[in-house]
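Note that one protein chain is taken out, while the other chains of the complex remain in position.
A, B, C, D and E are the chain letters, set down in written order, and residue numbers restart from 1 in every chain.
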Amino acid sequence: MNDQLRHVRIQRGWLDHAEGSVLVEFGGTRVLCAASVQDSVPRWRRDSGLGWLTAEYAMLPRATNTRNDRESVRGKLGGRTQEISRLIGRSLRACVDFKAFAGSTVTIDCDVLQADGGTRTAAITGAYVALADAVTWMRDRKMTKGDPLISSVCAVSVGVVGGEPRLDLCYEEDVVAGTDMNVVCTGDGRLIEVQGTAEGAPFSREELNALLDLAQLGCTDLTMMQKEALAR
Amino acid sequence: MNDQLRHVRIQRGWLDHAEGSVLVEFGGTRVLCAASVQDSVPRWRRDSGLGWLTAEYAMLPRATNTRNDRESVRGKLGGRTQEISRLIGRSLRACVDFKAFAGSTVTIDCDVLQADGGTRTAAITGAYVALADAVTWMRDRKMTKGDPLISSVCAVSVGVVGGEPRLDLCYEEDVVAGTDMNVVCTGDGRLIEVQGTAEGAPFSREELNALLDLAQLGCTDLTMMQKEALAR
Amino acid sequence: MNDQLRHVRIQRGWLDHAEGSVLVEFGGTRVLCAASVQDSVPRWRRDSGLGWLTAEYAMLPRATNTRNDRESVRGKLGGRTQEISRLIGRSLRACVDFKAFAGSTVTIDCDVLQADGGTRTAAITGAYVALADAVTWMRDRKMTKGDPLISSVCAVSVGVVGGEPRLDLCYEEDVVAGTDMNVVCTGDGRLIEVQGTAEGAPFSREELNALLDLAQLGCTDLTMMQKEALAR
Amino acid sequence: MNDQLRHVRIQRGWLDHAEGSVLVEFGGTRVLCAASVQDSVPRWRRDSGLGWLTAEYAMLPRATNTRNDRESVRGKLGGRTQEISRLIGRSLRACVDFKAFAGSTVTIDCDVLQADGGTRTAAITGAYVALADAVTWMRDRKMTKGDPLISSVCAVSVGVVGGEPRLDLCYEEDVVAGTDMNVVCTGDGRLIEVQGTAEGAPFSREELNALLDLAQLGCTDLTMMQKEALAR
Amino acid sequence: MNDQLRHVRIQRGWLDHAEGSVLVEFGGTRVLCAASVQDSVPRWRRDSGLGWLTAEYAMLPRATNTRNDRESVRGKLGGRTQEISRLIGRSLRACVDFKAFAGSTVTIDCDVLQADGGTRTAAITGAYVALADAVTWMRDRKMTKGDPLISSVCAVSVGVVGGEPRLDLCYEEDVVAGTDMNVVCTGDGRLIEVQGTAEGAPFSREELNALLDLAQLGCTDLTMMQKEALAR
Partner (left out) sequence: MNDQLRHVRIQRGWLDHAEGSVLVEFGGTRVLCAASVQDSVPRWRRDSGLGWLTAEYAMLPRATNTRNDRESVRGKLGGRTQEISRLIGRSLRACVDFKAFAGSTVTIDCDVLQADGGTRTAAITGAYVALADAVTWMRDRKMTKGDPLISSVCAVSVGVVGGEPRLDLCYEEDVVAGTDMNVVCTGDGRLIEVQGTAEGAPFSREELNALLDLAQLGCTDLTMMQKEALAR
């Protein structure tokens, strides 16, 4: 079943304090997404009449098969961590109207409790739902003006495993995948981010197209699950 | 009910990969404890015929009422974080026979997912259970010789609230507590660590004694809960 | 002329000491690429019968319109710097046969002397030529066995400016571009890395395809220029 | 003589510039305590009508038997250093009325010139005297309103050596001590901080009590010595 | 020819964005000097009615025979780097009238692209020319009042090689030099900085004098070359 998502679960309100929070699972991958609202914007954003959104991604040391050192102990952020934090922030900012929550900052924390492939795409998918709850929280407090959410956002990984395009790879598949791609989509199927990497041999336009088809299909499903979760 | 623990819940096996893992809850406080076994010891411990155990404590940025900056982003560990990591390590090392798992290191990670007072005592209590599971894992693989666990360990906080000694303070109580104490006990009621601090006025020996009585009572309950959890 | 590269110039041998070195210019963008050969591999790579290649990207403080603080002074690498360093390394590793230079490491340093858009794609394009010279240097010293270079590698940026797909954006165009994409290709036109980002509105598959067509065209030209430079 | 302090010496005015300074010796342990007055408070303390007090503890590299690396060279503070800095600050803040020196900050630096056990307790004992001199300095300049010092503060270590409770352990005794305790008292014998740790076997309430008795006795002596030093 | 400078080349305007920029070559040593003007001064300089000038020196990783690790990657500045940055700043500040560009800061970046001895003296010599261009830039924008440049500044290294004083040492000579000296002069031959170091045997006043004679001669030549470069 190369075109099926793993079991996806989106639990809202997992934290008592956060303005929005979601525990999202894609198979064995489990990410805790917290959206925090702050009543100010960074210095460079002041007097712009706009809000701001930023994201941070991290992994618990024993999220993986073997323990990784803590970045806080090492005293520096790894390149992978920063790269994914930037991707999550960029993806969510693409679906947001900053004029609608001028003067506020939403910070999205995505902490991987357990990793089994696709942590960044699970993080984006869960983060959007946490963000939606934080937006509701702001709306209830009259902190918004118009709708801060232009569209929904979700993401999925795709790859070529054993010569076949496959959706939503687990860790074991990811390791052997020939080409690896992460795709971020809006709820109506347009593209926000496409990151494809040849692991091993370079890939052709045809392969790229097959992978994108699969990813957009997966995102259609994820969009529906996000809607259901938000409707509960 | 000043002499009652909050609702305590100890879920074993919360992670798929870790050799031992526990999600422990003391009221609204929720700590994920993972015990990782490594087949080597630090350089300074080599050729000692002994194993080693170390612990790290951290808090997710939105575990608390308002978001805290990540220590990995700031590039340095705070004093509080290091102090609690050291306390957890010291407490568990007091219950361990290092000769029984020569050549192996157990690393205990205690990550606070949500904080509502008593995170360090919940962490120690949960960490012992995760450690016990990791010890079983090692025993199954013939990595032990004799029993690595001399006794069980648990911990609880006590404080003076409104002039009255109180057990297992939540965050709100902790903030107003006159004296604040953390007590780490063995399963048979002896003391491993006593840390009492005057918050506000200094305290007398009588107050100290009343708090210790309460803490030892609480630890008796926690020891039983640890046993039950390990029996499941 | 949306489908034209800016003026491209590839000067080999710009440094006296490096085993391979190139000053590459894409319009006003000027990147100094140095390939250094080291007679050892990282610890984790030992006894693998394989060589290694790694890359580092950085920008001089006054490469840009206004001066940026030095990362060495701030004491930490920015996320963007690490992200690009990783991209360059990954791209070059995709064209290399590690069995052919077992036991050696090539380090590619790409230092942006002046930035006017497309610094990462210029860096990759120049770095390949510096790498090719370093490979020749190794071959002359009998450090290789077979051909270390599987194919050539180059890269170009594309974007949508004023509704039109455009090749090799300068800084001013990059700032206003609706969608921004970096494409890394082999000499025979296959894809190594595709990174497309919606800046502003999400994009469709059609836009993606138009941009990819343009990028592959640009890469055909760059491949020829690399060949000419290496033939001189 | 298990219940005797080592030779204690408190020299005031050891530095020309500091508002208060003390070289304190407990046997071979020698700590330079400097109290610095600053005419402002940290940002979070502004407009509170309160002063502030903070402390920093450090050890010279060759204070100990073998040389330790400098924390400034390693680029990070060790956990032990931060833990003791926090303890000293907390202990002194417990004896201070912040309303009496609104708008000023006192910083206490405790630098261990030579270490032979009990550096933190010597530091607290000396720091109080340096603080008292700094308070006099402030009073002379009309920077106080009422008395900033609620009580005096001193501290001593106790431990079980060879089965016997012993006061004010030197390094050699500290290393073999079964239980290790640091006790901070006010001048009238109440407790500010109690930190007891099982080194080796856990301890009983009886042992705890014997150690506390001894510590309170030692603090009575130290209080007298502080008074004498301040009277000179 | 012990009393001859190596081939010196001063190219102005090497960068498009910087207010002043120079690529300076002393033999195989090649340093890119950029002067950046900023419309503000550091906090401690505010309301002083004075401008400020600061300098930073760095070396590209492959400027030297074998590759050096990046200081940005290591996360700290080396002592040599800071020492030279301080020397350059101090030397240029000695020739500047801060009252003449009140409220502005000039930052001089000296990045060594290739190192073959005398990088710091080449840097100072080139930096002065870049500074002169930045001053012209400021004057054209009415940011000055009076002449910010009191005198010109240049620098040269001298050393004892094979028992003979020699001017402007290349790397190979520098390595074997018995005494090593860097001299910074004004255009009219007075001294701004003299740094002489015994490498091997201590040196006498006579040797010192011979070296200073040589250095002042070299500086006369460099002053003329600076003038010519600025006249072009």
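Basically, a contact is a pair of C-beta atoms (placed from the backbone, for glycine too) under 8 Å apart; a residue touches a chain by one contact, two chains touch by 3 or more.
Just so you know, these numbers come straight off a predicted model, no measurement behind them.
Touched by the hidden chain within the whole complex are the displayed chains D, E. Residue D:Asp109 is the one among D:Glu83, D:Asp109, D:Asp133 or D:Glu207 that touches the chain missing from this view. If you put the hidden chain back, the residue from E:Thr64, E:Gln82 or E:Thr136 that touches it is E:Gln82. For the options E:Gly146, E:Gly163 or E:Pro202, the residue in contact with the chain missing from this view is E:Pro202. The missing chain lies against chain E, touching residues 76-80, 82-83, 85-86, 90, 94, 151, 185-186, 190-198, 201-205, 208, 212, 216.
Contact residues of chain D toward the unshown chain are 15-18, 21, 28, 32, 34, 36, 38, 56, 58, 60-67, 70-73, 75-77, 81, 107, 109, 111, 113-114, 116.
What we mean here is this: only the chains that are shown with their structure count from here on.
Counting the residue numbers used at the interface between chain B and chain D, over half appear in both copies, so the two copies meet with largely the same residues. For the pair chain A and chain C, the distance between mean C-alpha positions equals 28 Å. For chain B, the set of residues that touch two or more other chains comprises 75-77.
Listed by chain label, the pairs that touch are A-B, A-C, B-D, C-E.
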